[in-house]
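Report on one structure; see the data block that follows.
Just one protein chain is left out here, and the rest sit where they should.
Here the chain labels run A, B and C in written order, and each chain numbers its own residues starting at 1.
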Amino acid sequence: MITLLYFARLRETFGLSSEQANLPADVADIRSLTEWLRQRGGAWQEELAQDKPVRVAVNQDMATPDTSVRDGDEVAFFPPVTGG
Amino acid sequence: MITLLYFARLRETFGLSSEQANLPADVADIRSLTEWLRQRGGAWQEELAQDKPVRVAVNQDMATPDTSVRDGDEVAFFPPVTGG
Amino acid sequence: MTVQIQTEDFDLGAEILNLRRGNTGIGAVASFVGLVRDLNHSTTVTEMTLEHYPGMTEKALAEIVEEAKRRWNIIDALVIHRIGPLKPTDQIVLVAVSSAHRGDAFAACEFIMDYLKTRAPFWKKEQTEAGAHWVDARESDETTAQRWTAPSA
Partner (left out) sequence: MTVQIQTEDFDLGAEILNLRRGNTGIGAVASFVGLVRDLNHSTTVTEMTLEHYPGMTEKALAEIVEEAKRRWNIIDALVIHRIGPLKPTDQIVLVAVSSAHRGDAFAACEFIMDYLKTRAPFWKKEQTEAGAHWVDARESDETTAQRWTAPSA
């Protein structure tokens, strides 16, 4: 089980701020996790398309496509930040 | 007649904050004015020596040795500034 | 080193006095306040809402402040960032840095703001006469933040 969090435009488009998910055996990093979520189709396919500037954090640290994902992790998807 | 002003260390060393002076005919710029003051000897010779970092303003604008001096001008001598 | 996320407004004067309190070696305090403008890209903004990622925001800001402390000779630093609904002229963010000499305070304060703009998880949603929309990240903010990265790194 991992915890997935969505913020800002992604939260609104997905209609979801968080969910618990059981990862398939072949999902081991952010690249494969994103591909797995994309396969849900609709807004997921569109917002997580490769040309979209989506940012990902694993356990509250900024992640790259190669960052590993394990059971118990908190993984957040969000647009580039705009605070300040 | 010109007005001469002295600030900070120069004011204290000369024991003078301002004076009115009639310029000799050969004093036409800051270089010759400084030389004329230096000839007073003592603290004047010492504080206005060429290796001392004295600043000069004419009519409240920073001046160089070549800046002209005319009757009616306000000429100030002071050390490099240290405010802020 | 203090990092605060809050919905309430803050008092710049009181915060700076508090930052200075008890340290007679402080010669310089540089501070920055970011405010809601009523006009953004020629659209009139009536309200703005700030969302954040609780937990990660505090962690990201603390790391940015620690990095500033490593890079410059600073005495203390403070970051306050507001969340929730804000109106034009409302204060959004305060960054303040104290140091012995001014160069450190200026550089660290601007560094913290530049990194906050690109690395702290906050998002702005603007309400305009034409409707609500999420503010797009500005590429110039990323460029500005990158100038703090050593070219040889």
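Here is the rule we go by: a residue touches a chain if its C-beta (ideal position, glycine included) is under 8 Å from a C-beta of that chain, and two chains touch if they have at least 3 such contacts.
Since the model is a prediction, treat every value here as computed from it, not as a measurement.
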Visible chains that the absent chain touches, using the contact criterion stated earlier: B, C
Sole residue of B:4, B:48 or B:76 that reaches the chain not shown, by the stated touch rule: B:76
Touch list for subunit B against the chain that is not drawn: 5, 7-9, 11, 53, 57, 60-62, 76, 78-84
Chain not shown, touching residues in subunit C: 11-14, 16, 20, 24-39, 88-89, 100, 102-103, 105-106, 109-110, 113, 144
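Definition applied: only the chains that are shown with their structure count from here on.
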Mutual neighbours - chains that touch subunit A and subunit B alike: none
Centre-of-Cα separation between subunit B and subunit A, whole angstrom: 72
Subunit B and subunit C, separation of their C-alpha mean positions in angstrom: 48
Inter-chain centre distance, subunit A versus subunit C - centres from mean C-alpha coordinates, in Å: 26
